[in-house]
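A single protein chain has been omitted from the complex, and every remaining protein chain is retained in its original position.
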Amino acid sequence: MVELVWLVPALPLIGFVLLLAVGNSLGEPRAGWLATTAAGASFVVTLVVFIGLLGRDSHSGERSYELVLFKWLPAGSLQVDAGFLVDPLSITMALFVTGVGALIHLYSIGYMHGDPKYSKFFLYLNLFLFSMLMLVFGNNLVVTFLGWEGVGACSYFLISFWHQRESAATAGKKAFVTNRVGDWGFMVATFAIWSALGTVTYTEIAQSPAMATATGTAISLLLFVAAAGKSAQLPLSVWLPDAMEGPTPVSAMVHAATMVTSGVYLLVRMNNVLTDDALLIIAVVGAATALFAALCAVAQHDIKKVLAYSTISQLGYMFLAIGSGAYVAAIFHVITHAFFKALLFLGSGSVIHGMGDEQDMRKMGALRLAMPITAATFIVGWLAIAGVPPFAGFWSKDEILLAAWEQHNIGPLLWGVGLVTALLTAYYMSRQVILVFFGKQRWDEEAHPHESSWTMTAPLCVLAGAAAVGGVINLPLVKDWLVLEHFLEPIFNHPHHFSSGTLTKIALAVISVAAGIVGIFFAVMAWLTKRIPNDRLEPEFLENAMYVDATYARVVEGIGTSGFQGTANVDERFVDGAVNGIGKLTLKIGQLIRPAQSGYIRNYAVGVAMGALVIIVLLTWGLLR
Amino acid sequence: MEVTTGWYLVLGALLFVIGGTGLLIRRNPLVMLMCVELMLNGVNLSFVAFSRTLGDVGGQTVVFFVLVVAAAEVVVGLGLVVAILRRQPGTTADDLSALKG
Partner (left out) sequence: MVDTLVFIVAAVVCLVGALGVVLARNPVHSALMLVMTLFGVAVQFVAQEAHFLAAVQVIVYAGAIVVLFLFVIMLLGVDRAQSLEMSFLPVQRWAALLFASGSLAVVVALILAVGEPVTGLEAMGGALGSTDDVRLLARSLFSDYVYAFELTSLLLVIAVIGAVVLVRKPRETDAVVAEDRGDA
């Protein structure tokens, strides 16, 4: 059954091709159903492959299946196959990518209702799903890079989907350009790995002997640059908040659940080349990003911007986990985050939809009465992300904090940052829930907020279920219940083990839960009961994301503009001069030899005859001599 | 006097040269096409002669393909001639220079 893996990306690709061919004539809603069917079928096939993989013995390395489709680049000692690698890691990623993806496809049928580019939206979604699956299933860095670029391109298309809005077009460009930096890292890392190890195939990289420390660290950092670009880590985080210009299902799927986690996937996949020095840097950057984004999220007014910063913050958590060596915890958080963040985004989309495209939380309030299902599911998502047990977020977050605590250099510091972030997360999410669903009504009666159709609420309910109980895949209570950890074990050369005693673990968990409750309590005091004055809780400094964006803009404007001006001058004087000169020269020569092109076919025949004669004479000459 | 391969080659060369010269001096498009056929026949003759000499049927195979291509060429060429002459009766190759540079 594992051999069916090629069908998983093939199905969305078929959907894409069909939509490309007949999407417009299918129209609404059939184009949406076609895409949803493709995504759903892909999920079913993934399940089949997963079951097939489970049927194999977990110890003898049989749970790693490579399917080589064809030789892609057979160039000397560089042999790159187009192939798939099915192992616990890729199948885990693929399961939630296709599962959450299919739900979001279904959701989009209702959300995109009435859009003039309805079928094109689903075409992009299917192409995205295909690229993402190529990224996940690729058996070497080059195939993964193909998917990596594919999801980048789709992300660009989808962010600027409503490109009539200038802000959307700009946001798309910003995301694309920022991602370029990461792609540069990916490419250079691939080159470096090839020259150091002579292979780019994952299975062979995993079996290679350790590299020299300097090389290993350089490669690790380059891979981290790649991951930071795709997963919006500092200092490349600026594109993700702007990416909220895209339709909300896109934010949920591309910019929360799947694409942005591909950086985490890449680092976990390459876990055995990451060196200790690089891991420390990754941990520090991850922790810094988590704190930075959580602070920014505190002061946002746009319902989606809060979630965007929250996504960056949670991605920071994942990198903190990787940096602490707890890859399983990172993947665990990727999965639970996919559930609850997709849920929150889709819930916010439902709110925006119901409010008639209103995104400002200051104009919402008391919406729980108007849209009960959305409110209920959103609250589940809130509890999950705030780290309230037993919801999914608690388990994964707790494991990351434990891993950070045990980090051997600056563990307690990382743990402290993580804890503050957890507190802030609980606070800003509570603020959002209160502003949107509780308190007083702050919208006009004309807004007529209403509950969304079943295609939109059904995914919400499924995701809410997953966000509520998703933690069961890796419960730390009993050793046998660590299903995910045991499942993923074969892909690590050196599995990570927690060394703390049970008492420490429980103490840390209690502290993190307490932090979450403090955050929630504070938010309730400030925004619901108004016991604490809330007029100074949204500083402008944070609302503008600490002016990181503005600083970038200023740097680019200052140094950048003068540099560009100089380049432009050089271009005008020398390059243009040379180009124009060549053009004029060509024109002159053309005028000169133009009469040769007489238009008379017999003149040309003479030319051929004379040429033939010359050749014959020369040949004869050679023959006779 | 025995007939040798050389004789056939010379005959083929002569046919080729006559055809080529005709192509250069005639301006009736139909006759020009016929001259092309002459040239092809000269080449065919050489191919068969070599095939015979070298005991290799490949030469004859090539002749077969030349025949097919010649047939296709004549069909298209005559189609063009008909299309042109229908628009302007009495056109010669020298009246057509629309693609002048």
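The first chain written gets the first letter, and so on, giving A and B; residue counts start at 1 in each chain.
Quick note on the criterion: contacts are C-beta pairs under 8 Å (C-beta built on N, C-alpha and C of every residue); 3 or more make two chains touch, one makes a residue touch a chain.
This is a predicted model, so every value here is computed, not measured.
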Those residues of chain B which, in the complete complex, touch the missing chain: 1-11, 13-22, 24-28, 30-31, 33-35, 37-38, 41, 44-45, 48-58, 60-61, 63-65, 67-76, 78-83, 85-90, 92, 94
Contacts of chain A with the absent chain, listed as residue ranges: 600, 602-603, 606, 609-610, 613, 616-617, 620, 623-624
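In this section, only the chains that are shown with their structure count from here on.
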Chain A residues touching chain B - in the complex, by the definition given at the top: 594-602, 605-606, 609
Residues of chain B touching chain A in the complex: 20, 23-24, 27, 32, 93-94, 96-101
